[in-house]
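A protein chain is absent from this complex, but the other protein chains hold their places.
After this line comes chain A, so read on.
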Amino acid sequence: MSTPQDWTPPTSTDSHPGHDHVVAGLKGTDEGGADLVQLLTPEGERVPDPRFDAYAADVDVEMLKNLYRDLVLVRRFDREGNALQRQGQLGIWVPLLGQEAAQIGAGRAMAPQDMAFPSYREHGVAWTRGVDPTDLLGIFRGTDHGSWDPKAAGFHLYTIVIGNQCLNATGYAMGQKFEGRVGGDDGEATICFFGDGATSQGDVHEGFVWAAVYDAPVVFYCQNNQWAISEPTERQTRVPLYKRAQGYGFDGIRVDGNDVIACLAVTRWALEECRTGNGPVLVEAFTYRMDAHTTSDDPTRYRLADELELWKLKDPIERVRVHLVRSLGVEPEFFDGVQAEADALAARFRQHCVDMPAPAPDRMFSQVYAEGSPAVDAQREAFLAYHASFEGV
């Protein structure tokens, strides 16, 4: 037997898991494989799918125009967020570029009574839940930790600790079940958003276990954008992520995350499974993060430029536009209108950001405890007195 003392460290390797590489048994890939559910090709062609067409049967011209509008508006304010960070108005921004369809499709599949548990990149889902984009700004400007009402929106606060929310989502879904809100078309369901990197966390695995053994009505919606900061998906798993579900005893499915119609249809199906008591379900939206992980990240250190070029050809917005024009005959005025609306939204977003007041000095003492705390109250009083001592100096 080799003892640790025999061991000599290997010399440097400089491998990057490119498309031909196999890391931990899994091939780095930009193709979703044979099981990928797709209803609209990157070329803008609507392709049939016997299993999921029924879940997209109502997607007529009007509805597709609405989805297109969602995609464009969300991309527009996301880009404005990036610009605001570059101009020093935001401390950081977490871009969603490339993931618009994965988020709009999933978000628009939700019913009002459903609940979403996001991580921190879900600006598009927030949009579909009626959270005004300006409510996202405080987190990134540093004035609050999320200013919307999670209960009213059916959209929980952003979670920055990776995978943490999966157990919370599962518990929430267990509650929906315990209260008898599952079963039938008006039943409730929960959807939990997380990334490919998050699938390595214990909390996510434990969420899968809990959800399975309690038949919790929760859709685990993994946006596989191929990267966890600098680490490719192959650094997290040896099997395609959607296949993991089988090991926990529920359905897993991979959808083209750049195809908004497919994401809508598949998530509707998954939520219906949960609503009617057949959940949980794992959905892997196969997509790509086209921008940096955050504005603090430098992807040129780890990512190959040709990879980005390949994914640009699969752009989630362009394919809808092509389909609307070529197959459905939508006139240019519509697109101009959406563009104008997007610019107006971006301007409002920017103005709100610049105008945001700085928090009052005692903001940090606010709402630490529901029942208050004499100790914290005393610290607040002392701090305010100290603060006041500078006035007029």
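Assume contacts are C-beta pairs under 8 Å (C-beta built on N, C-alpha and C of every residue); 3 or more make two chains touch, one makes a residue touch a chain; residues count from 1.
The rule is short, and it goes like this: contacts and distances are computed from a predicted model.
Note on the omitted subunit: UniProt lists it as "Alpha-ketoacid dehydrogenase subunit beta", one of the names in "Extracellular solute-binding protein", "ABC transporter permease", "Electron transfer flavoprotein small subunit" or "Alpha-ketoacid dehydrogenase subunit beta".
Within the complete assembly, A:140 is the residue of A:127, A:140, A:269 or A:288 that touches the hidden chain. Screening A:162, A:324 or A:353 for touch with the missing chain picks out A:162.
Of the candidate positions A:46, A:235 or A:348, contact with the unshown chain belongs to A:235.
For the chain missing from the display, the contacting residue among A:33, A:202 or A:337 is A:202, taking the whole complex into account.
Remark: the omitted chain is touched by one listed residue; of A:214, A:334 or A:365 this is A:365.
Interface with the hidden chain, as seen from chain A, comprises residues 3-5, 7-16, 91-92, 120, 138-145, 160-163, 197-198, 200-203, 228-231, 235-236, 296-298, 301-302, 358-359, 361, 363-365, 368, 373, 375-376, 379, 383, 386-387, 390.
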